[in-house]
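With one protein chain removed, the remaining protein chains of the complex are shown where they sit.
For chain A:
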Amino acid sequence: MTSTAEPLEYHRSFLKENCRPDGRELGEFRPTTLNISSISTADGSALVKIGNTTVICGIKAELTMPPSDAPNKGYIVPNVDLPPLCSSRFRPGPPGEQAQAASQFIADVIESSDLINREELCIEKSKLCWVLYCDIMCLDYDGNLLDACIIVLLAALKNARLPEVTINKETDLAEVDIQKKRHLKINRHPVGSSFVIFDDSIIIVDPTAEEESLSTALLTVVTDEEDRLCAVHKPGGTSLSGEKLQHCINRAITRNKEISKLVDKVIESMKMAK
């Protein structure tokens, strides 16, 4: 049987031997590489590649008035963009379902994991605050989009530097000092792990686009560096037993440690290069 004529049988024949067509084991992630500060026009940027899936994030900071219901908080606005150049399944035009769902998921993760303290983004209560636009763009879609988005957002926020802003008491205008820049304070380090369920029973980690399309259910678990659960996202599909879910959560915790090490290593090497 060939991989194009009968893709499901092709994958099943590999799963019987407990491995996958690209040679990985069922619980193995694809090689992940990270690059930060690639875009000099953005206040912070990062590029992550999980296998072939390539995602880039650019952070732009602007000044605005704080919301009326939370006058001491700033805004953080994530946006996931899936342009037609990343895969033929996306057509040009307004953001599709998958892009919007991913944007909302990232917003929920930021909120639930307490990634960044929104009070830090406030400069002057009720008058001035930062709004961080986090634009995440997929350059190459080969499955496992959500994991890549979370990693790239975390790396870009760690890399972002905002200038000092003071309000001149006399003129009541903001004065931005571009020379003095400081990093953002990141409280938590959420990292996601995505799984798919094949044939109602076999769980695979880090699916490629083909595996995603042949799967019967998807699952994403987000944990932080203190082994706490931030988010579990299982949009329908076949049912999963509690025991298997626990197994997935354990795998996610291991993945968190791997990715935290990677992000720290890259940021250290950037500092040393300067």
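We take it that a residue touches a chain if its C-beta (ideal position, glycine included) is under 8 Å from a C-beta of that chain, and two chains touch if they have at least 3 such contacts; residues count from 1.
The rule is short, and it goes like this: contacts and distances are computed from a predicted model.
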| Identity of the absent chain, which is to be given by its UniProt protein name, from "Putative exosome complex component RRP41", "3-methyl-2-oxobutanoate dehydrogenase (2-methylpropanoyl-transferring)", "Sorting nexin-4-like" or "Sodium/potassium-transporting ATPase subunit alpha" | "Putative exosome complex component RRP41"
| Thinking of the whole complex, not just what is shown, which of A:Phe14, A:Tyr75 or A:Tyr133 touches the missing chain? | A:Tyr133
| Looking at A:Ile36, A:Ile59 or A:Ile203, which makes contact with the chain not pictured? | A:Ile59
| field | Per the touch definition above, residue among A:Thr41, A:Ser68 or A:Thr171 touching the missing chain | value | A:Thr41
| task | Using the touch rule from the top, list residues of chain A that touch the missing partner. | result | 4, 38-42, 45, 52, 54, 56, 58-60, 62, 79, 83-85, 88, 92, 133, 135, 137, 139-140, 142, 209-210
